[in-house]
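Before I ask anything, let me first share the structure, which is written out below as structure tokens.
Note that one protein chain of the assembly has been removed; the remaining protein chains are unaltered in position.
Note that the chains take the letters A, B and C in the order they are written out, and that residue 1 is the start of every chain.
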Amino acid sequence: MREAALSTLPRAKNAPMRLPRQAWLLARNDLRQEMREWELVATAGFFTLVVLVMFALAFATLSRDAQVLAVPGMLWLTVAFVGALTLTRIFDRERESDTLRALLAAPVERLAIYLGKALVTLLVLLGCCAILVPGVVLLFPAAAPLAEHPIQTVTLVVLGCLAYTSVGTLFAAGLATSGGKNVLLSVILYPLTTPALIFALVATRALIENHPDFSKYLSQLAALDIVLVGLSGWLFESVLVGTGARRAPTTRRRRG
Amino acid sequence: MPAVTPLQLRAIGKRFGRLAVLRNVDLTVASGEIVGLIGANGSGKTTLLSIAMGLLPMSDGERWLGGRQVDDISIEQRAAMAFVTHTTQLYARLTARENMELWLSLRQAADASVGEIEPVLRRLGLGDAIDRTVGTFSRGMMQRLCLARALAGRPELLLLDEPFTSLDPPGRKRLAEVLREEADRGLAVLLSSHDYDAIISVTDRVVLLSGGRLVGEVVRADERGAEGFRDAVLALGRGSTREAAHA
Amino acid sequence: MGRLFPVILLGVGALTLPYSVQRVFLDTPIERTMGTVQKIFYFHVPLAWIMMLLAVVCGVAAGIQIRTRSERAEATAIAAAELVLVAGLGVLLTGPIWGHATWGKAWTWDARQVTTGLLWLVFASYVLVRHFGAAGSERLAAALAIFGAVNVPIIYYAVKIWKTTHPDNNVVGSLPPQMWASLWPALGGLLAMTLGLLWARIRLERAEIALDEAWVGVEDAPQEA
Partner (left out) sequence: MQLFEDFEPEGADAAGAAGEQAPALGGGEYEPVEGRDRQSIECQRACESVAAKKTASDYSHIVWAYGIIWALFCGYGILMWRRAQRLAADVEALRRRIDNGK
């Protein structure tokens, strides 16, 4: 039984369910490895706790007005730090024995690799936010509205983390295959994700202040999410393995 | 046996800026044929295999798969190819069975083929280690597991980058036997190696890559016999080292 | 034609800019609330527009490069990114000078300042990745440029979303005609200058690529003979 042949037509898209299935299989594979050691969750969760304690020590005496400004910053700064940590680890795991290259050579949709990795990163980030947000609410009285509007808070956190993850996964994967230095990741990641984080920041502040524009900011963040996920998904294959038609053979101008 | 040629590389060139890694390389691998790729370190063997597998874009030339020119290798085409590298490419935290399961379930619509895992592993001498974590394996065992994973997908074209490096003599012998069996069923194999003895024992044809270009070829002709082929390959290898020393 | 074009553009720029300086300083009324210093506006704002235009050019070229692997697109992306850095530095330096004179504070952490700075940083990291990245990182850099270009509209709307000290976007729309009349030559001159430099830089980059190929070709020749 041969399931495929080299002589089949290229780009025969005959398996519509392949993408979600493969994405889920890859995410499950990552989660399964994680459940052997709890390495990612433990380091990221511990890191979140440490940051939270440091915030408590540094900012506990802030006035209520100042807290309104400080709390959104703490929240999204921590997400940025934890995100960079998680992304580095999650692709280090694929680099250890070059499994990412194996996946690229395997009959796997490239988009499925992206979605699987992004899903795991998102889950880890959300897990950290499950520590972070209640912690912030407990420590800073001004953050109480976050607890009073749980649905809005959860939506906001998911959308914000999604924005970060979508961009981060693309560039972490790109660096993992280009044999580059991981140091470049933070250099690239922080300026690129800051616009998304600023949107999340503004929305968080609106939520804390019970500002009527909150839903507007939230929908803007959602629109940004769609743009970022779409763009990253579109670029993922090209960044990991060069695609597209080969450069057309140009007639060389004479050089003299 | 399919009539088409699984892999044909025409005038492949690969440059990184001013550095030409491959120049004008023509290479064909037919069904049932095992082709050996020899050459010094840095002669472009791994680059050539990566280009054949579509993991690197080429700067010049054409890649033909199954009689058709291919710029972007489709999923269906990748399903008919397999690439085993000297890096093990296995998840060290998972068991051999789980690694195989992941690969087979990624390929197929249902987890139907999971029953095939044990025979394949046993064939490569890993029958006792099925449920051990890959992290506890020796390099040689990992290499065999990789090969098992590649063969389980029943490819038409198998690319191997330094498959003999960490195998012990019995392991090499077994690998050679398995490759020969698969080739007899129509598999096309392209493998690179430093190990002349292993190459001589398994290949039908040996090509020498030097400085990014193909500089020599020896075909195992029936009338020449094993010794003749052996001497020709060794002479080819000596020629390349002399050339390298000269340059 | 290819050789002449940048020279023509640079020449047009060299002629237009003195004329626009003369217009700005002698023929344009002094703005009532900000005074003479408002004249920085005639160079700051066009330069900011040019920077954004170049960022978009770079993003589009990078998109074409990643799809078709065209060397022309690649050279364009590199040249545009470098000029984004030059123009961006101009915007980021003249902005605080203007701000220092009118608001009394050079850097106010205003949203548009911050996002312009971010855009600049994104393209700086593009140039860095191009220079120091490993082989194959040109695709990563291209993705970086595409994201940088996507940031441009975000920057543009940032002012509307976050009401801050920066003049609103529609200030430009409500300018008196005399000020518009002075803005056009300044914009034209700067644009001609930048495009001339862009064109020259693209030619240079392509010459470099062709030279790389020529070297590879020469190394081929003696061994074939």
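The rule is simple: contacts are C-beta pairs under 8 Å (C-beta built on N, C-alpha and C of every residue); 3 or more make two chains touch, one makes a residue touch a chain.
On a predicted model such as this, the values are computed, not experimentally measured, just so you know.
Asks: Among the chains included here, which ones are touched by the excluded chain in the whole complex?
Replies: C
Asks: For subunit C, which positions touch the chain that isn't shown here?
Replies: 21, 35-37, 39-40, 43-44, 47, 82-83, 86, 89-90, 93-94, 97-98, 100-101, 193, 197, 200-201, 204, 207-208, 211, 214-215, 218, 221-222
Note that in this section only the chains that are shown with their structure count from here on.
Asks: Work out which chains are contact partners of both subunit B and subunit C.
Replies: Touching subunit B and subunit C alike, sorted by label: A.
Asks: Which chain is most central here if centres come from C-alpha coordinates alone?
Replies: So the chain nearest the centre of the shown protein is A.
Asks: Tell me which has more C-beta contacts between its two chains, A-B or A-C.
Replies: A-B
Asks: Subunit A to subunit B: how many Å between their CA centres?
Replies: Here the centre of subunit B sits 36 Å away from the centre of subunit A.
Asks: Need the CA-centroid distance for the pair subunit A / subunit C, whole Å please.
Replies: Chain centres of subunit A and subunit C, defined by C-alpha means, are spaced 30 Å apart.
Asks: Note the residues in subunit B that touch 2 or more other chains, in rising order.
Replies: 56-57
Asks: Could you tell me which residues belong to subunit C and also touch two or more other chains?
Replies: Residues 69, 135-136.
Asks: Per the contact definition, I'd like the list of subunit C residues that touch subunit B in the complex.
Replies: Touch residues, subunit C against subunit B: 69, 135-136, 212-213, 215-216, 219-220, 223.
Asks: Provide the residue numbers of subunit A that touch subunit B in the complex, in ascending order.
Replies: Interface residues on the subunit A side: 1-12, 15, 17-18, 21-22, 25-26, 29, 32-33, 36-37, 96-99, 101-102, 104-109, 241-246.
Asks: Which stretch or stretches of subunit B touch subunit A in the complex?
Replies: 2, 4, 6, 53-58, 65-68, 70-83, 85, 87-94, 98, 102-103, 105-109, 153-154, 156-157
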